[in-house]
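Sharing a structure here in structure tokens format.
Missing here: one protein chain of the complex. Every other protein chain is in place.
== chain A ==
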């Protein structure tokens, strides 16, 4: 299922509003029928497309706080979900991916061929595209971009785009509108990679800057907006690109953006952000964690709209530390832990009654996702039995002990968001596992990882390709090598890496899906990851914001967005 379900609550709240709009437009003799596809459409495409788009106005958007560890808006380097939305709006990619079908469609490249081995990608490019500094887009620009990526990877091996470029060899300009990108080893995920924000193509002048300069906003793209300024931790300002005419076919508006610009701020408090939205101080509230049930009620009560879509990629999983001497090196304890987590209750308690429970190590919008809900069923009795058989006996204090040692796991949690962790803590307590929550700051996370002083740690990564899990668990590519090393025993790592390699070298989509199906089986049979919740990107839009679209990676696309009358 690629689309999220519409919010019933929203539909209910929108109904009276629609009646009002219909009544008004009937009086005015306007296009009343257009109102019927108003705020209720939340399934990944457009939201609130009422009437004809109105030009002008600046969109005010509030994110949750900026990345304190790595402030960056450079497409190739950043992993920050919020900034990838920004990139989607100021830079274009060679291809685009249909959120509904996962199909790759033309964008800056009009057509492409892939050789059978999956090592040679030939792109025919558009010739009418220019960057916002006036330079023309063409094969040379693509070559500059990819060569720069390779250079950045030499310098900063953990740069985020690396996972898209495994085995990159060279780029060759064939003629005025053709470019060939070659890989030394097959890279089947590369075509999807070209549709991502991370491989968006910037103007050659941008690549003359240092990676740090690009991170801090010295970037020129060819998108419907131009990045005017980026002040880490404070805000981002984008303005409309005049003369834009090369939007992907997935956009309803392939021409100039309707908005004059976008002003982005960072707001730490969820309640403040929602309050700003309901009071009209901002147009879009875009949090990282899903909007809670009671905030959703506030949003809909104020006539604003909710949009949501599962972020593709690994779900919010806890990855174990399997290194020598850790409790979770024992498979039975891991299986018991998997059974002890009640995901249905987690979703409905922490995020609301309509929230989907996680059903695999991947979110449902990930290509290759297979429903594994039977492996993730809540079975406290089964968990207790496994632990009992493994010699962990229940003592009077409600916890299990073996050889006088308590069954204790520790997990670092970042200040602020702990309700879900405390729920899991209590669920584990029910089977006798003592889960310690060590509160840390975001900045301490890498220290914890490198010291290995944890049993479970949660992480995720967003990309509409299942191979992205490499970035977490495959120590050859992982962002945190320490975490990847801890997450698997050497034998398991060999097994997993073999599957991942097969995935990246198999070009046939069905065969690839099978490989990643196997990977999910392996992960859940061995209990090597503990999914806690499906990551759903939710955003609250003011009633007068129309034409919003989620990309295939659940980022925001504002090219067709306009501010009109309240729907």
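To be clear about the criterion, contacts are C-beta pairs under 8 Å (C-beta built on N, C-alpha and C of every residue); 3 or more make two chains touch, one makes a residue touch a chain; residues count from 1.
We take it that contacts and distances are computed from a predicted model.
**Q** If you look up the hidden chain in UniProt, what protein name do you find among "Aminopeptidase", "Peptide/nickel transport system permease protein", "SDR family NAD(P)-dependent oxidoreductase" or "MucB/RseB N-terminal domain-containing protein"?
**A** The chain we cannot see is recorded in UniProt as "Peptide/nickel transport system permease protein".
**Q** Quick one: which of A:281, A:297 or A:513 touches the chain that's been left out?
**A** Of these options, the touching residue for the absent chain is A:297.
**Q** Would you mind spotting which of A:127, A:210 or A:345 touches the chain that isn't drawn?
**A** A:345
**Q** Touching the absent chain in the whole complex: find that residue among A:437, A:482 or A:522.
**A** Checking the options A:437, A:482 or A:522, the one contacting the hidden chain is A:437.
**Q** Consider the whole complex, including the chain that is not shown, and state which of A:136, A:423, A:482 or A:513 touches that chain.
**A** Here the residue in touch with the unshown chain is A:423.
**Q** What chain A residues would touch the chain not displayed?
**A** So the residues of chain A touching the unseen chain are 269-271, 275, 292, 294-295, 297-298, 345, 348-350, 413, 415-416, 418-419, 421-423, 425-427, 429, 436-439.
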